[in-house]
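Here the complex is missing a single protein chain, while all its other protein chains stay put.
We just call them A, B and C in the order they show up, numbering each chain from 1.
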Amino acid sequence: MDSALELVRTGRAAAAMVPIENSVEGGVSATLDAIATGGPLMILGEQLVPIRFVLAARPGLGLSRVRRVSTHSHAWAQCRQWSSANIPDAEYIPASSTAAAAVGLLAADCPYDAAICAPLVAEQRGLNVLAEGIGDVEDAVTRFILVGLPGPLPAPTGSDKTTLVVPLPKDHPGALMGILEQFASRGVNLSRIESRPTGQFLGDYFFSIDIDGHLAEERVADAVRGLHRLSPGLRFLGSFPRADRRRSAVSGHNGDEAFRQAHEWVVGLLEPA
Amino acid sequence: MDSALELVRTGRAAAAMVPIENSVEGGVSATLDAIATGGPLMILGEQLVPIRFVLAARPGLGLSRVRRVSTHSHAWAQCRQWSSANIPDAEYIPASSTAAAAVGLLAADCPYDAAICAPLVAEQRGLNVLAEGIGDVEDAVTRFILVGLPGPLPAPTGSDKTTLVVPLPKDHPGALMGILEQFASRGVNLSRIESRPTGQFLGDYFFSIDIDGHLAEERVADAVRGLHRLSPGLRFLGSFPRADRRRSAVSGHNGDEAFRQAHEWVVGLLEPA
Amino acid sequence: MDSALELVRTGRAAAAMVPIENSVEGGVSATLDAIATGGPLMILGEQLVPIRFVLAARPGLGLSRVRRVSTHSHAWAQCRQWSSANIPDAEYIPASSTAAAAVGLLAADCPYDAAICAPLVAEQRGLNVLAEGIGDVEDAVTRFILVGLPGPLPAPTGSDKTTLVVPLPKDHPGALMGILEQFASRGVNLSRIESRPTGQFLGDYFFSIDIDGHLAEERVADAVRGLHRLSPGLRFLGSFPRADRRRSAVSGHNGDEAFRQAHEWVVGLLEPA
Partner (left out) sequence: MDSALELVRTGRAAAAMVPIENSVEGGVSATLDAIATGGPLMILGEQLVPIRFVLAARPGLGLSRVRRVSTHSHAWAQCRQWSSANIPDAEYIPASSTAAAAVGLLAADCPYDAAICAPLVAEQRGLNVLAEGIGDVEDAVTRFILVGLPGPLPAPTGSDKTTLVVPLPKDHPGALMGILEQFASRGVNLSRIESRPTGQFLGDYFFSIDIDGHLAEERVADAVRGLHRLSPGLRFLGSFPRADRRRSAVSGHNGDEAFRQAHEWVVGLLEPA
């Protein structure tokens, strides 16, 4: 997925769809880190993809002969219950992706017997599906983001999300509260917050944050300006329509009209007619 | 003092100097309430006046014959120690002002024998000063404000104060915290907060608030905009130079430059070149 | 009223009923200050008293001859509308109480012609009632508190109030927020907050605070302990039944049972069986 984003950064691809969050395993660290550093990127949209898994093997190999199974660790975690019941003695061999695990089965010296992957991949590669629907979690879902180069923002729809990367200003008790206060004082709701290390030393973090609303909405712009003052290394990763179409809950005194009136009132005080 | 403000409101006086706060007795309710309601006024400046008191009587009356003393209740409170030691049995007769008490002594049927007032008043009225410097409190001071009609604000000096009247949005635990948060999230310091009843029912308040800084400073304007959203009935009473010349303490991330950079950063995100 | 509290302090009276708050004029500074300093006292209960006023004069004097009116400033403020309409040219002479103004009328050299006072007082003194029901405000009410010496607290009723006097720890933006946070973090509702000067210098305050609930309730005791740490000069003025019988709103996680469970859980961690 790193390489997909690299294609975007170098202009060889217009956009890339990469997983960022998974209802079972949480944030996809590689994506979170890749978009938080390096050349600037922008999230243009998101997609929720139900998670379905099959156990696939080379043609001819039956379930009873499966000793070693490879897949991405997220997928392995989501099929633990089925595995324990049906292939309790199978050893797990990690892979960088479910697709890579599936493709690996085709190599002559493949060190494992089966792969957990998406149904489509199994079909395309001509693999033998030993079991279907082996995921444990109902409504398991992966959230993908569509990532491109920075440019004009998609127009606000009233049901938008904004993604930010906020370096923690300082290592003191109030630093995170100071950040959250910028949202709270404008009634901006957080829907996701993840801590990620900067890689410099223990306790040196940045936060990857999703908030309800679009930067073109005043309460969001005002909170983002507040964050910029506290943490000027802040990175804005885009405002885009929510996949679930849930509209932002905005109380009257945090609506655009309240911001506009407050602005005009202060202008009138500073420049009386 | 009500009438002094009324002269200003009706254009018969350009400005009035009225006491608003006293280091011994606290806020002057009559002034706080008079500028918080009615026709709009603006504070143009402030002055700290040391408090000195004399005990004055009609010519011919000695200290030993003083039975009843009149003065404003603030003044009486500030001379309690001297009174207890020197005229312990004297009865207190309240007056609307120290000057009024002094003038009253000249009337034929005056119900009291002596008045506590300012040295100048005693001299002008030809009263007999029985004792000088009778105030208890070293460094006692009254803060006066110069009040005129709304107009252009005095230019910022780096050592300014802004006065606001903020109706409490609702009777819930977080309402006052919500107000204070608007200041805290911009690093704006409060130097005075007083609760005053609106007169409607018990528990219905407004707050009279002084903050460090001038409305022309970004952190102040931003906090005031935030207050306007929470409590649109907010009244702005002016930004003016502090009498004590103490400069506002502003950390880097709350300075005008940080606000300007944050503003431009967001503009750049919304309207990419 | 000062003297009533003094009688209690010196054991000459078991308790005194004094006004503390008035729906029109706000906190009664004299009471707030008198119970906040000096020998310790305790509030045992409260009473809401509707405010009714009459204009009383010496027998024989008609309304048309009233030139000067005396009363307590609170009462004068509450009858302003009636006065403007009926005795617009009358001069106001302040008095220390409505009763004192009424009694004063009986003196030979009384400098005023009429007094605003309670109906009962006018009747008892044989005064001539020139007008009744002259108060402007419907539902105007004075809250009285019953004050005695410290002792066992009245039992909790589920509808109680606790009164505290909290010196402001330090003159910094967060000091008041730190105090309010002690309440907010235990879900304790504030029903009254008043700033009062300590009398030392401008900006040196204490806060007189009423909160919902009884000290015997865990969330209140916990908040009070928190305040004591921040401001050890804190004064506890009692927990007593509310006059309006409104029950305290307490969410589950701030109820006594939640505190008890939290306490036992930590005890179990520190002293494993």
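The criterion applied here is as follows: a contact is a pair of C-beta atoms (placed from the backbone, for glycine too) under 8 Å apart; a residue touches a chain by one contact, two chains touch by 3 or more.
Worth saying up front: this structure is predicted, and the values here are computed from it rather than measured.
Looking at the complex as a whole, the chain kept out of the display touches A, C.
Interface note for the absent chain: among C:Gln182, C:Ser195, C:Ser208 or C:Ser248, the touching residue is C:Gln182. Residue C:Val266 is the one among C:Leu7, C:Leu106, C:Ala249 or C:Val266 that touches the chain missing from this view.
Touching the chain that is not shown, out of A:Leu7, A:Leu63, A:Ala184 or A:Leu270: A:Ala184 (per the contact rule at the top). Seen from subunit A, the chain kept out of the figure touches residues 21-27, 29, 48, 92, 94-96, 107, 109-111, 137, 139, 141, 143, 171-174, 176-177, 180-181, 183-184, 187-197, 199-205.
Residues of subunit C in touch with the missing chain: 150-153, 178, 181-182, 184-186, 215-216, 221-222, 224-226, 228-230, 232, 236, 253-254, 258-259, 261-263, 265-266, 269-270, 272.
Rule of thumb we're sticking to: only the chains that are shown with their structure count from here on.
When subunit A is fitted to subunit B on its Cα atoms, the angle of the rotation, on a 0 to 180 scale and to the nearest 5, is 180 degrees.
Listed for subunit B are residues 181, 184, each touching two or more other chains.
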